[in-house]
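Please read the structure below before turning to the comments.
Here the complex is missing a single protein chain, while all its other protein chains stay put.
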Amino acid sequence: MKTNRMPTPGLSLGCDYNPEQWSPDVWREDAALMREAGVDLVAVNIFGWSNLEPAPGQYHFDDLDEVVELMHANGIRVNLGTGTSSPPPWLTTLHPEVLPAAADGTLRYPGGRQAWCPSSAVFRDRAYALVRQVAERYGDHPAVALWHVSNELGCHNALCYCEESAEAFRSWLRRRYGKIETLNEAWGTSFWSQRYGDWAEVNPPRLALSLRNPAQIVDFHRFSSDELLDYYRGEAEILRGHSTVPVTTNFMVTAHIRNLDYWSWAPEMDLIANDHYLDHRLGDPVAELSFAADLTRGLAQGRPWMLMEQAAGAVNWQPHNVTKAPGELIRNTLTHVARGADSICFFQWRASAQGAEKFHSALLPHAGTDTVAWREVLKLSATLDRIEEVAGTTVESDVALLFSWESWWSAEGEARPSQAVEYLDQVHAAHRALRELGVTVDVVSPEADLSGYRLVVVPCLYMVGDLAAVRIADYVQGGGHLLVTFFSGIVDERDRIRLGGYPGAFRDVLGVTAEEFVPLKPGDLLNMTNGGTGSLWSERLRTTTASPVVSYVDGPLPGTAALTRNEFGGGVAWYLATSPDPRSMREIMRNVTVNADISRTGPESNGSVEAVRRSGENGSYLFVINHGTEAVEYPVTGFDLVTGEPVESLLRVEGGGVSVVREERA
Amino acid sequence: MKTNRMPTPGLSLGCDYNPEQWSPDVWREDAALMREAGVDLVAVNIFGWSNLEPAPGQYHFDDLDEVVELMHANGIRVNLGTGTSSPPPWLTTLHPEVLPAAADGTLRYPGGRQAWCPSSAVFRDRAYALVRQVAERYGDHPAVALWHVSNELGCHNALCYCEESAEAFRSWLRRRYGKIETLNEAWGTSFWSQRYGDWAEVNPPRLALSLRNPAQIVDFHRFSSDELLDYYRGEAEILRGHSTVPVTTNFMVTAHIRNLDYWSWAPEMDLIANDHYLDHRLGDPVAELSFAADLTRGLAQGRPWMLMEQAAGAVNWQPHNVTKAPGELIRNTLTHVARGADSICFFQWRASAQGAEKFHSALLPHAGTDTVAWREVLKLSATLDRIEEVAGTTVESDVALLFSWESWWSAEGEARPSQAVEYLDQVHAAHRALRELGVTVDVVSPEADLSGYRLVVVPCLYMVGDLAAVRIADYVQGGGHLLVTFFSGIVDERDRIRLGGYPGAFRDVLGVTAEEFVPLKPGDLLNMTNGGTGSLWSERLRTTTASPVVSYVDGPLPGTAALTRNEFGGGVAWYLATSPDPRSMREIMRNVTVNADISRTGPESNGSVEAVRRSGENGSYLFVINHGTEAVEYPVTGFDLVTGEPVESLLRVEGGGVSVVREERA
Partner (left out) sequence: MKTNRMPTPGLSLGCDYNPEQWSPDVWREDAALMREAGVDLVAVNIFGWSNLEPAPGQYHFDDLDEVVELMHANGIRVNLGTGTSSPPPWLTTLHPEVLPAAADGTLRYPGGRQAWCPSSAVFRDRAYALVRQVAERYGDHPAVALWHVSNELGCHNALCYCEESAEAFRSWLRRRYGKIETLNEAWGTSFWSQRYGDWAEVNPPRLALSLRNPAQIVDFHRFSSDELLDYYRGEAEILRGHSTVPVTTNFMVTAHIRNLDYWSWAPEMDLIANDHYLDHRLGDPVAELSFAADLTRGLAQGRPWMLMEQAAGAVNWQPHNVTKAPGELIRNTLTHVARGADSICFFQWRASAQGAEKFHSALLPHAGTDTVAWREVLKLSATLDRIEEVAGTTVESDVALLFSWESWWSAEGEARPSQAVEYLDQVHAAHRALRELGVTVDVVSPEADLSGYRLVVVPCLYMVGDLAAVRIADYVQGGGHLLVTFFSGIVDERDRIRLGGYPGAFRDVLGVTAEEFVPLKPGDLLNMTNGGTGSLWSERLRTTTASPVVSYVDGPLPGTAALTRNEFGGGVAWYLATSPDPRSMREIMRNVTVNADISRTGPESNGSVEAVRRSGENGSYLFVINHGTEAVEYPVTGFDLVTGEPVESLLRVEGGGVSVVREERA
């Protein structure tokens, strides 16, 4: 991150605003209602291209000028989109080569959004031309508080298999490997007669009749992430030439999108912004929200960040679009704030009447302001006002969890020991157990500096480089505590097996060696000596220097260790070789955290309560969010900013309630 | 409909006949067996093209001549196909541009049937040339009783995405909207930067990376329906130039085909003909048969219609092709007759030995005439003879159910509140409840004249135009009763949300406003104050002038109304905001029909019994069909045409039996 400047002081409340969809008299009504709702930051021009440039080179800024002035006149700051997210129809009509290609070579057509190839030179020329116009016109406008490059980059079009992408992939590979023989070694092309004699023979991993080269697939993911980052860089450079306002784009740290490696993106953002929507296809959507917020804070290196989009109610793209119950919006939002968000924005201001998102909720619903939904927005706004003093404070933790997009890509290869093992499930399981114990977690890169942590958790880190492996071992050597879960440390960055027994990168620090993976069929359970069950996975595991802690009592490997503990240098390293039931997972994590002397921020629960502390120069704030129906009590003394009441030694939070306590220093 | 002339007097019994598949000596055996079975109408030349025109412009009519003469000599009338349904191989070899394209741009190839683009100029030229030949040759042949244009138009090829289709779509849009800016408004192209500057930029809704424009999709459905109708018109015009015999084509009013808006087609037919096959993938195939028959009668504006195809036994295209039990063929057939069919035809006469339909049943099975199946056909034929005097009579009803292909297309958009809500399910649920109560229903267009009805049922009419909305309100104002079920009246013809609270088109007449949809996950149930349960859907509903009748007692909205009743002008309007269990649905429908003073035609059942009355100048006929295993009794006096016995005040119909009682006037 370059600067981390928030667009407004305090906790901003914002939203996407698409005035193109409404008439100017509605704009004025909107401005008045925004003031009523306390909205102080609006994102405009996100999908502006076809309006700003209705024909090639003909720019029309009158409407956008008027909207920006209207916001300014109402004291609302502008998060100004560059408008390049989706090309206008004339562009793909004139230049069909802009269209992205699927893995089978068929094109993907206009009619939705992001119908462009990330490597398209024509697209870049035209998009940058628009950005130049926008930047010149609004670069020093006093209303503009933030630049919003494109929108949700890579949400749909990250992986393009067209010939222009192929050529760009070749250039990227040439830069990465230098010599074709180095690529051959990295990709293991001796296998299945794939040895390349020339760069021109290399292609994206297009649809094949059989299993494709997994190293090629991982590199194509890396390339695709870099290619869009390169595109971002082009826009950002233009903007910075005309403006001193921070530049960013909205990430999608969420369960179902995984194509960009945000660890490489984050350093180029002036601040970190994320879009997050509850995903009701998951077993525990709220736990995923907490994880995503912690990961976003990790991308922001612990500093405050923006929630650039969330939904006031239901979304429209899930199979069954569950709406929010009264109170849920405040709980969800304060979960983000507790975990570091200093800006809370929504998609979108006014529910669309037309288009593919007309059933997506908004701050102002189709039914207008005489609605429960609108009153919930006003309540949220008032709550944010009351807790505004938390802005700028940060979250501290003794525990780091290592997260890796590269492992996500590579651990879910086409042919692997078990397709039931999914990376994010394993990461979520570890995070959820810590959250249930009331422990706050930093989610960091595998190559992060670990020296400040008492415990490092490494779930399913399938791909790990030498540097990270050494750093993790050194961390334990120096007294740190480590928990590694199965299918970690299996391959290096080339997706090459670390030979000699699994987990190759961590055998020494863990004091174990696994001869063989013994995955289970879905539904099969292993009973364990701790009274719990394991599923999905086991290993023919031998301890070398470690001690078994929990073992299987049945199944294919009775007596074999499921959990081991190894003293290594000044530290302790645990290895978990199965996927325990959630209760066992929590017990295992309890042992590990107690052993590492980790302090808890809040009460233990089944995940229904979460407590996070934000601290700053002027004191600390304990957020307690009760997602459950029963009241909870927790010892704390201070002043509850939400209720405006003092808290004498014991805080009580009703079912569904939230508290933000400015703690008294003892 | 232009004329509604049935092809023969009385109740004809007919079938498709494909003599091309057999040798001439088999033809003569067939003619004799047809006479034995009472077949008096055969459809020939349905797939005749490659035989009639084996090479471009070389026509060979000898075989068809002989078959037509053979039928004529045996007193069997001919339903003469134009033979254009599937092009011969030489056409797609010479002109591959005739082949249709899928949404991803890939072609669909010959090898099955209907491998042609509906907009293909080459296809039309060649097909019309063949029609001209056929019309000239047989236009005044005395055997010909009906023209059968193509076959099951649009069954497979309705939606073509090729460039010729794109150009035709553009022309259609130009005619519909006049100016590109009108199209932009209609499609809401301000959303996602889709604003068009020129017609040439517009395309069919080809496969995109993300959600497509829903208004574009609906218009593409309209265009596609119109395009095939235009094709039909071309054939019909040629035929009418050479013949005075009625012209039609076989509709597919059924649960799994939905691409043609038959409300726009029906007026151009000389009579309405439908193909119907029991669909054992459905929960209640027989209830769907009844609904389809009622809808077909609606297309015929209440006048008699033809069943152009049904199966004597099993079909071949379902996953498990259930055959018919003895008696089932008569029950199914009389269900069609009861609901207005005056002609009963089959696909096909003789079971094919080769080709993709060789496992489809026929009147004459592979095993020949010493079979249960053949004897069932003879029984059916005798039964039709006995009830022949019902021909020409019509069905009367106090209840109209509004049905809309446009709502079917649009309500099932790519992104909607719940993908578990399917249009036809909701329509069927309403129809089934009325049928179980013994109430006869007319299924009519949303723009039909409602003045003759005491009750109008509007299930899930998602898309409704202003005219229909006003007409429905006026109908209630004038004293009518109305029941609207959820997800009705949501959008106008442009798929644009009717703002201000749902259901926008019906808020006033129903006296309610819904702030928000609250769809349920599959399997979730809401208990209601009437002892029943709701599923799939609920709404944050406020009554304005209506009274709540049934409310939820648990779930996300306890105390909120699930069913409301509103007095509006001289009438009454009910709103049902959830999907009740079938028993509750029947109870709710009982209240509504009793309230509207609707008379019943037959006994109440779980759907196993159906009773429908056909009436004419010479009296009335009560059809009672017992699909169940237990006998039923029903008070009626008259003469049972099926048994040839008088009925004294109480009709008894055994399990599996049928009766058609010529009623005595009291």
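Residue numbering begins at 1 within each chain, and the chains themselves are lettered A and B in the order written.
Note that contacts are C-beta pairs under 8 Å (C-beta built on N, C-alpha and C of every residue); 3 or more make two chains touch, one makes a residue touch a chain.
Remember, predicted model here, so these are calculated numbers, not experimental data.
In the complete complex, the hidden chain is touched by one of A:T93, A:S165 or A:T189, namely A:T189. Residue-wise, the contact with the chain that is not shown comes from B:H156, picked out of B:R5, B:H95, B:H156 or B:R303. The chain omitted from view is touched by exactly one of B:N51, B:T394 or B:N591, namely B:N51.
Between the chain not shown and the residues A:A55, A:A208 or A:A382, the one that touches is A:A208. Which of A:R454, A:R496, A:R583 or A:R652 touches the hidden chain is settled by the complete complex: it is A:R496.
Think of the hidden chain as still there; on chain B it touches residues 18, 20-21, 47-51, 54-55, 83, 85-90, 93, 100, 102, 106-115, 155-157, 280, 313-314, 316-317, 319-323, 325, 351-361, 365-368, 371-373.
Contact between chain A and the unshown chain involves residues 104-106, 187-198, 200-203, 205-216, 414-420, 494-497, 499-502, 513-522, 540, 556.
Going forward, only the chains that are shown with their structure count from here on.
Between chain A and chain B the centroid-to-centroid distance comes to 49 Å (mean Cα coordinates, whole Å).
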